[in-house]
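The other protein chains are all here in position, but one chain of the complex has been omitted.
Right, subunit A next:
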Amino acid sequence: MQVVFLTFSLTRAPKPQPQTWTGQHEKFIPAGILPCLGLSCQDKDCTPYPRYNTTVPLRDNYPPRQHSSLNPTSSVLRTLDRRHRTRREGRNCIRYRCGLTNTIQDVLNQRPGWVEVKEDGDWDFNWCDVGWLRENFDHSYMEEHVRICHFRNHYELTRKNLMVKNLKRYRKTLEREAGRMEAAKCDFFPCTFVLPSEYHIFVEEFKRSPGSTWIMKPVARSQGKGIFLFRKLKDIIDWKKDGSRSEEQKDEAQVESYVAQRYIENPYLIAGRKFDLRVYVLVTSYIPLKAWLYRDGFARFSNTRFSLSSIDDQYVHLTNVAVQKTAPDYDPEKGCKWQMQPLRCYLTAKHGFETVQTLSKEIDNIFIRSLLSVQKTIINDKHCFELYGYDILLDQDLKPWLIEVNASPSLTASSQEDYDLKYRLLEDTLHIVDMEGRLTGKEKRVGGFDLMWNDGPVYTDVGLEALGSSCLVANTHLGCVNDRQKQLQQLLKPFPGQKKT
């Protein structure tokens, strides 16, 4: 599968790996393996704690299963963590590296006590792009307290073909182990095939449902590039040998994988317009799985009115802001986004509180199942966290469908409101990553994030059980009021050296 890394070909040539370690015996240990145990610490003060064998075989793809069994108890980790904190407080600042030039840079810039480091300097926190990660991750050694914004093989979930592969496998396992009912809970992604490898089963399925519409997406491109709709097999045959493409593109097409996905023909429309949802989920650990759901998010509207009769007009169908921006009548002043709150308000007004509650439960289910489907595949690493941007589509029956997951959700803001949302989101992400050591680790809510899964479902503390009812309410509040500042004020200790107001 050389195909997989195609998108990254634009990144720089490998540089000498940064010499961030002081040790001698741990040369070229893949950072995703050892340091995540929290035990390869170079600090002399840490040695009284039992050190596991640090000469683990060095492999590129270390099976994650093994080190989960090596995982020390969380209390040991916490103690270690605290010791590190004390040490870091001595340094009194957090050195960060930022590979992106948008909202995240502002957030990092304005965070009290954080300083940016130059290209090759040592860092404690790295918000890198996936290209950097691929080039450098395996060569860098990371200290215990260091954090980085991607998991090593994040693409298992975020690449369209791999996501489907993982979900299908997970569904099969569930069916085998827990029965059909349980497996049916995974039926939230449209029927999808990877081309060219699954071309034959795709054709079979295609012929079984004549007249249906399908969508083709290149697996490794984002922002709606290279996507088209079709209804006849002839269309993709033509496309395969399309003479109009240049030689260069043809070469690319030979290795480029596509997915063919059953198109959702009955999307939920608001005032005749199609939209999809962008929701943010933060994963701080895969083993055990710990995932947070952000309250804010947005609905992206298509600028044109929806009708299936115009399948050539991709502006109708694709709600990506990136695509919409190139539409001939796109007006940047207009905005095509709704925040989650008005959407929730709209849906509640139309369908009632209970329906919306059920819908958000089903959406939670999508997040959790999709994360569980890659839990054993993703290389768990204590240094890593990941902010996913989920794209969800609703159909007329208010059933949510998973369209795709993005590992680097666009953090470039399209408007002030959008900027504010992303700023809040990233600030809260940093609160949870907690470089400053201001949390206890037992929080169920930090700012706009609600803890959704912590090795099992998380329920709210307050509410009905206080009134004697035994029913459990999921601890997620998508599209609810985000009174994060008040909550943060109560929750967080002030930044070091800052007075609480």
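One rule holds in what follows: contacts are C-beta pairs under 8 Å (C-beta built on N, C-alpha and C of every residue); 3 or more make two chains touch, one makes a residue touch a chain; residues count from 1.
As a working rule, contacts and distances are computed from a predicted model.
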Requested in this report: Among "Rab-GAP TBC domain-containing protein", "DNA replication complex GINS protein PSF2", "Protein O-linked-mannose beta-1,2-N-acetylglucosaminyltransferase" or "6-phosphofructo-2-kinase/fructose-2,6-biphosphatase 4a", find the name that the UniProt record gives to the complex chain excluded from display.
Outcome: "Rab-GAP TBC domain-containing protein"
Query raised in the report: Which listed residue, A:112, A:179, A:196 or A:342, touches the chain dropped from view?
Result: A:342
**Report entry** Residues from subunit A at the interface with the omitted partner, ascending
**Finding:** 270-273, 301, 304-305, 329, 333-339, 341-342, 345-346, 348-354, 356, 417, 462-464, 466-467, 480-481, 483, 485-486, 489
